[in-house]
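All protein chains but one are shown in place.
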Amino acid sequence: MIHRPALGLAELERLFDEDALYGDLTTHALGIGGRAARMTLRARGDMCVCGTEDAERLLRHLGLDATRDCDSGRAVRAGTVLMRCEGDAAALFAAWKVVQTLLEWLSGIATDTRAIVDAARGGATDVAVACTRKNLPSTRRLAAYAVIAGGGAMHRLGLAETVLIFPEHRRFLDDGDTLAEAILRCRRVAPERGIVVEVTDEADAVAAIEAGADVLQLEKFTPVAVARVRTVVDGGSGRRPRIAAAGGIHAGNAADYAAAGAEILVTSRPYAAAPRDVAVELRPA
Amino acid sequence: MIHRPALGLAELERLFDEDALYGDLTTHALGIGGRAARMTLRARGDMCVCGTEDAERLLRHLGLDATRDCDSGRAVRAGTVLMRCEGDAAALFAAWKVVQTLLEWLSGIATDTRAIVDAARGGATDVAVACTRKNLPSTRRLAAYAVIAGGGAMHRLGLAETVLIFPEHRRFLDDGDTLAEAILRCRRVAPERGIVVEVTDEADAVAAIEAGADVLQLEKFTPVAVARVRTVVDGGSGRRPRIAAAGGIHAGNAADYAAAGAEILVTSRPYAAAPRDVAVELRPA
Amino acid sequence: MIHRPALGLAELERLFDEDALYGDLTTHALGIGGRAARMTLRARGDMCVCGTEDAERLLRHLGLDATRDCDSGRAVRAGTVLMRCEGDAAALFAAWKVVQTLLEWLSGIATDTRAIVDAARGGATDVAVACTRKNLPSTRRLAAYAVIAGGGAMHRLGLAETVLIFPEHRRFLDDGDTLAEAILRCRRVAPERGIVVEVTDEADAVAAIEAGADVLQLEKFTPVAVARVRTVVDGGSGRRPRIAAAGGIHAGNAADYAAAGAEILVTSRPYAAAPRDVAVELRPA
Amino acid sequence: MIHRPALGLAELERLFDEDALYGDLTTHALGIGGRAARMTLRARGDMCVCGTEDAERLLRHLGLDATRDCDSGRAVRAGTVLMRCEGDAAALFAAWKVVQTLLEWLSGIATDTRAIVDAARGGATDVAVACTRKNLPSTRRLAAYAVIAGGGAMHRLGLAETVLIFPEHRRFLDDGDTLAEAILRCRRVAPERGIVVEVTDEADAVAAIEAGADVLQLEKFTPVAVARVRTVVDGGSGRRPRIAAAGGIHAGNAADYAAAGAEILVTSRPYAAAPRDVAVELRPA
Amino acid sequence: MIHRPALGLAELERLFDEDALYGDLTTHALGIGGRAARMTLRARGDMCVCGTEDAERLLRHLGLDATRDCDSGRAVRAGTVLMRCEGDAAALFAAWKVVQTLLEWLSGIATDTRAIVDAARGGATDVAVACTRKNLPSTRRLAAYAVIAGGGAMHRLGLAETVLIFPEHRRFLDDGDTLAEAILRCRRVAPERGIVVEVTDEADAVAAIEAGADVLQLEKFTPVAVARVRTVVDGGSGRRPRIAAAGGIHAGNAADYAAAGAEILVTSRPYAAAPRDVAVELRPA
Partner (left out) sequence: MIHRPALGLAELERLFDEDALYGDLTTHALGIGGRAARMTLRARGDMCVCGTEDAERLLRHLGLDATRDCDSGRAVRAGTVLMRCEGDAAALFAAWKVVQTLLEWLSGIATDTRAIVDAARGGATDVAVACTRKNLPSTRRLAAYAVIAGGGAMHRLGLAETVLIFPEHRRFLDDGDTLAEAILRCRRVAPERGIVVEVTDEADAVAAIEAGADVLQLEKFTPVAVARVRTVVDGGSGRRPRIAAAGGIHAGNAADYAAAGAEILVTSRPYAAAPRDVAVELRPA
């Protein structure tokens, strides 16, 4: 994990306020807020856990006595206790769903990322799985945390982080301007970054190799087509670009892509992961 | 739509900055940022559109000349143009994925909500579909907007908005304290809100009817069990509670629940909707 | 109390910074900032205390050793110690007025709310006092906290929380559109919320009863007029709406309204409460 | 007016969101949000207007066509139109109470400030009315705007702005340390600021004069006692301190204090002003 | 020090996130984040330390065990240990440069302020050094903290804090309007503040003395010219204005200005101070 927890305190407060700004009206109306309570959170199915550090920080900030039993990134069996927490019923009822939803959603992303990583490693030991910037709007920080907990990497955390030449960019180049020249220009402006070129067919891939790209991002290539590009790259002399496959990658085909020679699998799939159920037991202490 | 757009300007700036704080390095490195560009966004498949008002506001705030062709909530066919935008390539490349991802994700939620609503209306004309608070953390404002664009309602926007007595709450009542007394106490504290009681079996449902609940929330009841509760309610005298079905509701069973007599279908399903693809064409103007 | 304290840490910092961003220049200029100091806060008159939880959190966040002697919601006599605090003179002088003003203002609202609640209960045991949304701009969170500490309820915390049909809304209905139909339409959109109708004369009240409103909000009715509506409601068959009286309610007439049969008294009065003086003693420790 | 409007856009959005984050549910449920609407705001009684610039900015930011008829600081008669606004019913119903409450509360402070200023000027033409830092927590920016609109001044906008030696500060001075030495020390640290000393009896006032204070703040002196201090000051040679009266100043005694020779009246009174009613007419356009 | 630390927690989080939002990728990629680490920060040269309180608060907030060895404002020799910190390598590598840069930059300002103060005191014991508002944008809070740590004062913390009449203001006065009248007008509006007048030549200085200014701000006067104004002031009767010299003041000429009779030296110089190097040792614990 890069660092823990994912969110600062101000952001955790915002997360809590979204749901529970004025607390749980029901607890208040029933007059039970002052009772001592205990909450236990368990994995309902097998999962790669994520978010316990943030949940723990939030619960403690609310004045509760919280402990995590599992760190983010750990694979657990159904029934495993993830966290325990004690304190006032008022605070526990207010925090219940915030914490549960956070863990369920993050663990969903982490678990699906892990599944793709594990599948891909079946095709080639060293392959990397990198998730795109297409996380749900305003959730990048949490999403990146979950991807990394699941053993993946972030393709890039922002648009100014790497040079990635899309076909859309190339439409804006002047007529005489070659891809090779464009790549050289990028190197001068962004001297320490690899230059990635997205290509959409094999001829284009070959052109990008010749133009000196550091990484070829093969968009919607079949594994067979990836393998053909691999052969071209391996047959080349001098500096060999790395091969990334993107578009439609999932746990079911990740091994094929890895076996075909893609060194990096780029995917948005985990962001649409189903949340993994977390069972919450909340009772008088 | 309750009001448009969903987000304030400060939040839209935060959304943009998450991805494009320093702009698109590639556009900059290629030296094409000052070129005039045009972006067109189209629905790739049939969908219930959502987010065009926010996208338009953001693009205009970036100094671009943007117009939406569709309002949120409109059902469109594949190929329909959703938005058009012109301006500097630097701004367009920076905004591209932010806008695309926003529309894709919101339209996913809206489309799946719409599907459940349409299915449910096949079972009973007046049934309402209400989405839970289990949206992804920190996205409530956007999620609620999409639910409503899809024809759904928000079950509750925050924990202090309604009284919803869970079995977990009841565990904290004193021994002699009856549900009927608890409901009366809630009415005093929250005089204008309906009192909802979640029940997990039919006997409990009957007890809640007798205790005077305004709404019964039947958790994970089959349609057949819902119908039996419906019969009990309809046979009663005086004030009749409304019936909500919750837990596992989706487009495939919504009609059955509605036909069985549930007046409200409570679901979290649309939050896990697959984003609906939006095709982006970005070229020199 | 729904939950404690009312404000998150980021908001408490903003509150402090409004007054003391750069600390107390006088303490600094006198060179006494490093001296050990002790601050004691006492009620100058009888009051319903409010805000000690937030004050305590703020003072501790500033590195001071603070303890509250009274929880929010407690009625105290003149002279009662509310809080005690020790630490550096620099921090204590900086926090002094922030904390004092916070307690004075919140206790003012809580005390006046309590007075109306106590008066109303003299008219009818079960009557509820609900405060409106007309708190001072940008103080809802604190205001709601004080209302609840004083034994009141919040009428609604935001505009999307309940359905409340004002005469202004009805002006926008189509000509043939009846109130009864409008109410049914609202039920479909907001299935679990009571439908409140504001009426301004008795004929209108009767119409709203017949149209199926859940709550009648009688705007500026006299207690006698409230009693007449009560009689109509009680004489009705089937579902009986609840009666709320609004407009000009205060501690002096609350009992009359309650005795006349209003079940809910809606008021903005406590927001204009005079702050209750808190005496601060600040001296070397 | 120092500058207009009082709040930045981000703060105005926060103000709006506090009440209307998800819009007006009633307007939405009734299905009238798309209708064209017109809102007119009028003074219900005589008042010193405040807040129209901020209201106008907010309404325009919501996409409405708003115009103010009166600037902040203008004294108007009952019935005067303050603002007019046209646009979608959805936006108008969402903004209605936010704008109304803002104008009512700010105009209350401005009107009460104006009353004290006018009264004081009856006692002495040149007297200044300065309001304290004891505005309601988190409303300083708005409160200061209203004070100035009413013809008052802010005593100080923050704790680091002036040197004001309270008796509480003096308790922390070392035994041999005289007030005169303390004042000299303050001058070195805060070379361009006047040194204000709060005194609580006449002997103390005389001591502060001799110690070289720039301003004497007479705390809870009667007008007669103020006049006696005035005599002492006027009889002195060299640099004469200015006299400020503080504690219990209101419109009813301001003239007496001014006539007695106080050059500055320090008061918190306007912060507890009753909001001034603003009549809102909202109907189809 | 006015109060410590300079920044609230929310601001410290923002400072950290600017650099280390997603942690240190290198530490993560190397797999060394979980190792125990120790960081020691030492002054590389002689300096006036500043920022250790903020650094300590930030490091502790990150879960590290941090202790400061020096308070802000202390003059230290090269090699002195400023802070020590232990904890996870992941957190330490993430915080390293944030903390180092903060200390280096703040200590630069403090050290250069101290040098001017020390030099000026060589010319006149009681002279004060006040830094302007021309700190780097968005860094006032930190800059002011460093100025004060270095023994300086802030000329003014904001534009509404004092009355300072620039020649630019005077261009807007009506033709018949004299400076004396303008000053009187200012006194009525801002009764407790000194009135400062910036003058650009000696004739203007004499005019400002006669008009009743409290402080003369001599813009770009030579020490000799300052001395002449001093003579005029000292020869006057009644209230004598204070003399501030501004424009081009630095450690090399501060003594001359002070000796010439300037009581306040106004300077922006320390904001351009070179950061003072802090050596960081970071190794396994």
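Here the chain labels run A, B, C, D and E in written order, and each chain numbers its own residues starting at 1.
Operating definition for what follows: a residue touches a chain if its C-beta (ideal position, glycine included) is under 8 Å from a C-beta of that chain, and two chains touch if they have at least 3 such contacts.
These numbers come from a predicted model, not from an experiment.
**Q** If you put the missing chain back into the full complex, which of the shown chains would it touch?
**A** The chain that is not shown is in contact with A, B, D, E.
**Q** Out of A:128, A:226 or A:282, which touches the unshown chain?
**A** For the chain that is not drawn, the touching residue is A:128.
**Q** Given that one chain is not shown, which residue among E:45, E:63, E:122 or E:158 touches it?
**A** E:158
**Q** Specify the residue from the set D:119, D:148 or D:243 that touches the hidden chain.
**A** Among D:119, D:148 or D:243, only D:148 touches the chain that is not shown.
**Q** Touching the hidden chain in the full complex, which residues of chain A are there? Just list them.
**A** Missing-chain contacts on chain A: residues 2, 126, 128, 130, 153, 155-158, 160-162, 187-194, 196, 214-215, 238-239, 242, 244, 263-264.
**Q** For review purposes, identify every residue of chain E that touches the missing chain, sorted by number.
**A** The missing chain touches chain E at positions 11, 14-15, 18-32, 35, 37, 89, 93-94, 96-98, 101-102, 104-105, 133-140, 142, 158-166, 168-169, 171-173, 182, 185-186, 189-190, 193, 272, 274-275, 282-284.
**Q** In the full complex, which bits of chain D touch the chain not displayed? Write them out.
**A** For chain D, the residues touching the absent chain are 1-4, 8-10, 141, 144, 148, 154, 157.
Criterion: only the chains that are shown with their structure count from here on.
**Q** Between chain C and chain D, which partner chains are common?
**A** B, E
**Q** Using only the C-alpha atoms, find the rotation that maps chain D onto chain E and quote its angle between 0 and 180 degrees, to the nearest 5.
**A** Roughly 180 degrees of rotation.
**Q** With centres defined as the mean C-alpha position, give me the chain B-chain E separation in Å.
**A** 51
**Q** Just how far, in Å, is the C-alpha centre of chain E from the one of chain A?
**A** Result: the chain centres lie 43 Å from each other.
**Q** Indicate the residues of chain A shared as contacts by at least two other chains.
**A** 9-10, 20-25, 27-28, 94
**Q** According to the definition already given, which pairs of chains are in contact?
**A** Pairs flagged as touching, ordered by label: A-B, A-C, A-E, B-C, B-D, C-D, C-E, D-E.
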